[in-house]
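With one protein chain removed, the remaining protein chains of the complex are shown where they sit.
Lettered A, B, C and D in written order, each chain numbered from 1.
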Amino acid sequence: MDSVVHSSLPLWACLASLLAAPAIVLFRRELFLREATTFVAAFVKFGLVLAMLPIITSGKVIEFTLVEGFGGVVAPILFRVDGLGMLFALVASSLWIVTSLYAIGYMRGLHEHSQTRFFAFFAISLSATLGVAFAGNLLTLYLFYEMLSLATWPLVTHHQDKEARTGGRTYLTYLLGTSIGFALPALIFTWIKSGGDLSFAGDAILASADLGPAQGLILLLAFCFGFSKAGMMPFHSWLPGAMVAPTPVSALLHAVAVVKVGVFCVIRVFTAVFGVDLLAKLGVATVISWIAAFTVIVSSLIAMSQDNLKRRLAFSTIGQLSYIVLGVSLLSAHAVQGSMMHIAMHAFGKITLFFCAGAIFVATGKKYVSQLSGLGKTMPFTMGAFAIGAMSVTGVPPTGGLLSKFYLVWGAADAQQFALLAVYLVSSVLNGVYFFPVVYRAFFKPAPEGEAAVEGIREAPLACVLPLSITAVGSVLLFFFPGLLLELTKLMTGAQ
Amino acid sequence: MSEQLPAIILLAPLFGALLTGLAGNRDHRRCFPILISALAVSFGCAIALLVQVSQSGPIDYFVGGWNTERVPLGVGIQLRIDALNALLLVVITTVALLTAVYSFRRAGEENTEKTPQFYMLFQMLCVGLLGITVTADAFNLFVLVEVSSLTSYALVAMGSKSRGTVAAFNYLIMGTVGASFYLLGVGYLYMQTGTLNMAAIHEILADPAFGKSSTVFVAFILILVGVWIKMAFFPLYGWLPNAYSYCPSTTSCLLAPLMTKVSVYVMIRVMLSIFGADWVFQSLGWSHTVVWLAVIAILAGSVLALAQVELKKMLCYLIVAEVGYMVGGAWLANHWGMVGAIYHILADAFMTLCLFIAANIFIKHCRADRIDQLEGLFKRMPLTSTGFVVGALAMIGVPPTAGFFSKWYLLRGGIESGQWGYVIALLVSSLVNAVLFFRIIEIAYFGKNPAESHDHAHDEDSHQGQAGEATLLGGEGRPATVIPLLITAAIVILLGVFNAPVVEIIQQALEGMPVVGAAAAAR
Amino acid sequence: MIVPFDIIILIFLVITALISLRVRDLLGATMILGVYSFLICLLWAEMGAVDVAFTEAAVGAGVSTVFMIATIYHTRRHSSD
Amino acid sequence: MEFLNASVIPYFNYWIYVVLMMIGLHAMITKNNLIKKLIGMSIFQTAIILFYVSIGVKTGSTIPILEHHHDEGHAETAHAVAESGDHHAEETDHEKSDHGNNEHAIEADHGIDPDHFANPLPHVLMLTAIVVGVSTLGVALAISQSIYKDFGSLEENEILAKIKQGGPGVDV
Partner (left out) sequence: MKWFGLIATVFTGILLLSAVPDFAAFGDPDSPANGGLGDHPSVSQYYITDTYTDTKVPNIVTAVLADYRGYDTMFETVVIFAAGIAIFAILRSFSGPVAPSHPTAIDTSVEGDHQRIIIGTTCRVIIPVIQLFALYVVAHGHHSPGGGFQGGVILGASFILVALAKDLSAALGRFSEKRYLALGSVGILIYAGFGLLCVALERNFLDYEILHRIMPATDPIMARSHSMLGVEVGVAFTVTAIMFAIYANLSSKGRLEQGF
């Protein structure tokens, strides 16, 4: 059993960005100070997460109780850092640094309004994300999950125009609707069934509960659809809607933080709420598998038909998220490991792609795939990074995406689910089909007549290009040095 | 002196009212300090009582000292403070105090020449509500209900809006019917038991012979219907929306959080302390029917709220829905449902207060009360908006606000008792609340609709002229209105985060009057 | 047992109540309400509730009638129903 | 006739109270004129008072005032009562002796037969109820005057029509 370390580090890691929000508001006139605050907070946060890393890798767990629960009346609000949480926190906090840099370039480049509000809510969103990562029980998880939905709303609707209004409406309708309508009752039902235990520590919450297959299925579905940030069909359409947001938001939140929070919650539900053993006994996980498989295929097909680059990426994200859900629902150790790794791999790949999309928009104002012809010549760094990101998401070596997909496929084989294995393979092909035309068009098609005047390299601002290069390099590095990730995921699957 | 607290808590505002009458007429500026100090004394008493009760159990206080050995229970009037009403006392005094701060200068503007009278009615209303809460005598409760009702009719009718007067008349008619039904019910009980003391009645009714008595049955229905009218439970809610939305702003801040909640308290008190859970849930066996009524109330309240274009009206219909929550929770006939209902009394009082204060500041600021006229307020009034958003989130039930945890307990009760209709209604109403409030937040956040911007251009300019963006709080209301709002918002959150100790106290209260009675436990 | 006196008064009570609600002249209705109050006060006195009867005589038959007339004087005397 | 004898005549007061209450309630709900509503309210409230007073009636009893020759000076009797009060604490059973109208019987309280006096408690309660009734009536009348000032009418349908029109005097 893992030994427990009590430390307030998780709280401070969480608070680092939350406390930065008022400071950002305070410095709203001093642009330099404001952005410096963002950076300092990002680095502090990352540092705090890193500080916890040695403890976690040594096989221990950090716990911290924020609010006590009294005599079984209600669950306490409690932080608990384990391998999975650590992995997610590392990804989120490291990418925040990069995104901050990118956001400054992007927002300044486009002279966006209300930048202060933007940065403040961005910081709050990160706090909520880390809160989810470090949540020690379902109640805390739910609390930060809701906080994240609400804190990102102003970011999604940042443009405050009609489109943003509609997008924001869809966003909240789906996220709040499902979390209140499905997740909350599921949560309370779990609380009753388990006799007042919601903690992730020790055995799975429902491991010893008396639960029939029908109840189990309903509960599982309620959780999976309730955490609709995971984007499983039919509750996926908030994500394309959210693409009205400025690109840094789409990049960090809708490729990393928000959506990954969704799948993170689903993984928690599978591993810590039900437990693999119980699910295997009930045999209900296949239903989820097939829903996820359906989502994977259908979203890839839809992605192919999208001309708006960000929307194409969004549908790709939906598919990739369901990879993770599918992996964890296979209930084999390797697949679960693959799912967890895919959180990180996909994060690096997809954020690169979004950064690229944003950089293209900043530099040229182009939003559509069909406009990208010949762009490889004027924006070689951006498009190069785009190619790497696309490779990673598709799973082509030498990028990190290959590793996680490998584990997923391995897991499917372990579980003897060859039909689902085929789904993985087919969808990888589809990924290629919708990404590589973009790369091809950029590098090998001549620019349209009217724009031929542009000569030489016309990249986006350095603050935009630098981050996307970093994340692209990161994707490649993850292929060569996946040790830490493997270690963290093993901590989780080994514990089962 | 500490054993006299149950009397002093009421006497402070009573003397406050009298002093206001004697001293305030000459100089209106004297009213406010008197009000604040009277309510502060009450508040202190309430806190002291809560501490005392949670440490050493219920307090019995016999007015007139009629509790010697040879005097049977019920000869004099008894006040009884257990954990339940101690909590409620704290809520009432806190809400009253916050509203009092809010009323600073506002009341003077709204009732120029009648400020002392306004404050007298204000304090007498508090006397009534506190009295309802502390008493353990069924008839005394009626008298105090009348004190609070009569003052609230007047407070509603005082406004300058003529529709408010009409609403006050309806309120008066309905209120009188409600109170009379209650009185009649008490009469029926008195006829069967020969006493008016709640504990004594309870003791007599515990005899199973009364399980079938049609008099007791009718008494219960009369009291229940009477209290339902007072709390605006669904089919009987007609008086509430107009009365609360066309009255002066301070009045609405005081009445909306307190009146219905206190009525719910009375219902719970009647159910548990007079009739007893055994009788109500076992002999009567109506809990399914009432929970379904509550479901209808919740859904109807939510749907009607959706149909409103005026902000305060919408909030009023939400109160109707919230009453459904509490009635339903109380009638789930299990422990957690009751805990949820009681916790929701506390939570809803502060949520409603928060929303009403914010709404009143908005309305004053925009000089308009329609939802679509609230454009761009967030930029101009960030603090008020924060308060409003906190209240809205609590209404929706977002953690960690108090609204989430009350829903948590209510849902738990609903699931445990298998009342799925109620569970679904709660969730649907949460979603409707989400739609409602985000519609407002959207309007207030996005600023004006491009289509109709020219209508309000001058409005915008005038504010820019006044404050511009130079100061953060340029467009805010007065500190006296914003500070209570922020305190309330903080309470809403703190009550949520620290719900466990509160629930502990509620459970302590329910130990004295179990929801699942002895008969049910024995089965 | 109930004495016939009671029964007669009770029946008269119902009659006066109905009349006062039927009469369209509000002043008349108020007067008849006064009669009603007076009758009920007699009844209570007969039932042994002298204090209640006394109060009702002073309040129901006396002051509240005056209050009502004061209001009718300032509003409309005729009622539609 | 049998029904009358069995369930109406012994409960005649209660039947009439219900009838009066229905009359009042019906008027409060359906009458169009506000003053008529208030007349209904008065009838409604007196019906309840009638009910309460009826509870307290005892056949063959007298009014709840002990006869008392108070020309004998207070201090002396008070003293005697104080003594007998102490005395009383030991004796708990109320022996029912003949009701005596003399001073002595009153002082030795167990000489009082409760059956000889009407039940005082409903009377007390109803004094309060009457007071509440007149207060409510007063406030209601004030509100109706205020309505008349704003709408020029006391008929509910006319008022509602004016509100709908948003006519003069209506500030919505």
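The criterion applied here is as follows: a contact is a pair of C-beta atoms (placed from the backbone, for glycine too) under 8 Å apart; a residue touches a chain by one contact, two chains touch by 3 or more.
Note that the structure is a prediction, hence the values are computed from the model and not measured.
Visitor: Identify the visible chains that the left-out chain touches across the whole complex.
Guide: Among the chains that are shown, those touched by the missing chain are B, C, D.
Visitor: Given that one chain is not shown, which residue among B:85, B:117, B:176 or B:384 touches it?
Guide: B:117
Visitor: For the full complex, which residue in B:102, B:153 or B:279 touches the chain that was left out?
Guide: B:153
Visitor: Going by the contact rule already stated, which one of B:44, B:57, B:194 or B:211 would touch the omitted chain in the full complex?
Guide: If we include the chain that is not displayed, B:194 is the one touching it.
Visitor: Residue by residue, what part of subunit D touches the chain that was omitted?
Guide: Looking at subunit D, the ones touching the missing chain are residues 7, 10-15, 18-19, 21-22, 25-26, 29-30, 54-61, 63-68, 70, 74-75, 77-79, 81-82, 84-85, 88, 94, 106-107, 109-110, 112, 114-115, 117, 119-125, 127-128, 131-132, 134-136, 138-139, 141-143, 145-146, 149.
Visitor: Identify the residues of subunit C touching the omitted chain, counting contacts across the whole complex.
Guide: 1-2, 27, 50-51, 53-55, 58-59, 62-63, 66-67, 69-77
Visitor: Determine and list the subunit B residues touching the chain excluded from the picture.
Guide: 4, 7-8, 11, 14-15, 18, 21-22, 25, 61-66, 71-72, 74-77, 111, 113-114, 117-118, 120-121, 124, 127, 131, 137, 139-140, 143-144, 146-147, 150-151, 153-155, 157-158, 165, 184, 188, 190-196, 200, 203-204, 213-215, 217-219, 221-222
Keep in mind that, in the parts below, only the chains that are shown with their structure count from here on.
Visitor: What is the chain whose Cα centre is as far as it gets from that of subunit D?
Guide: A
Visitor: Based only on mean CA positions, could you tell me how far subunit B sits from subunit C in angstrom?
Guide: One centre to the other, that is 38 Å.
Visitor: Roughly how far is subunit C from subunit D, going centre to centre by Cα mean, in whole Å?
Guide: The mean C-alpha positions of subunit C and subunit D differ by 14 Å.
Visitor: What is the distance in Å between the mean C-alpha positions of subunit A and subunit D?
Guide: The answer is 72 Å.
Visitor: Would you give the residues of subunit C that are in contact with at least 2 other chains, written as numbers and ranges?
Guide: none
Visitor: Spell out, as numbers or ranges, the residues of subunit D touching 2 or more other chains.
Guide: 122, 144
Visitor: Tell me the shape of the graph of touching chains, choosing from line, ring, star, complete and other.
Guide: It is a line, because the chains touch in a row without closing up.
Visitor: Could you list each pair of chains that touch one another?
Guide: All chain pairs meeting the touch criterion are A-B, B-D, C-D.
Visitor: Spell out the residues on subunit C that touch subunit D in their complex, using ranges where they run on.
Guide: Interface residues on subunit C, with respect to subunit D: 1-2, 6-7, 10-11, 13-14, 17-18, 20-21, 26, 29-30, 33, 36-37, 40, 43-44, 47-52, 55-56, 59-60, 63-64, 67-68, 70-72, 74-76, 79-81.
Visitor: Spell out the part of subunit D that touches subunit C in their complex, as residue ranges.
Guide: 9-10, 12-13, 16, 19-20, 23-24, 27, 31-33, 35-36, 38-40, 42-43, 46, 49-50, 53-54, 56-59, 61-65, 118, 122-124, 126-127, 130-131, 133-134, 137-138, 141, 144-145, 148, 153-155
Visitor: Contact residues on subunit B for subunit D in the complex?
Guide: The contact residues of subunit B facing subunit D are 69-70, 139, 143, 146, 150, 153-154, 157, 160-163, 165-166, 168-169, 172-173, 176-177, 180, 183-184, 187, 190-191, 196.
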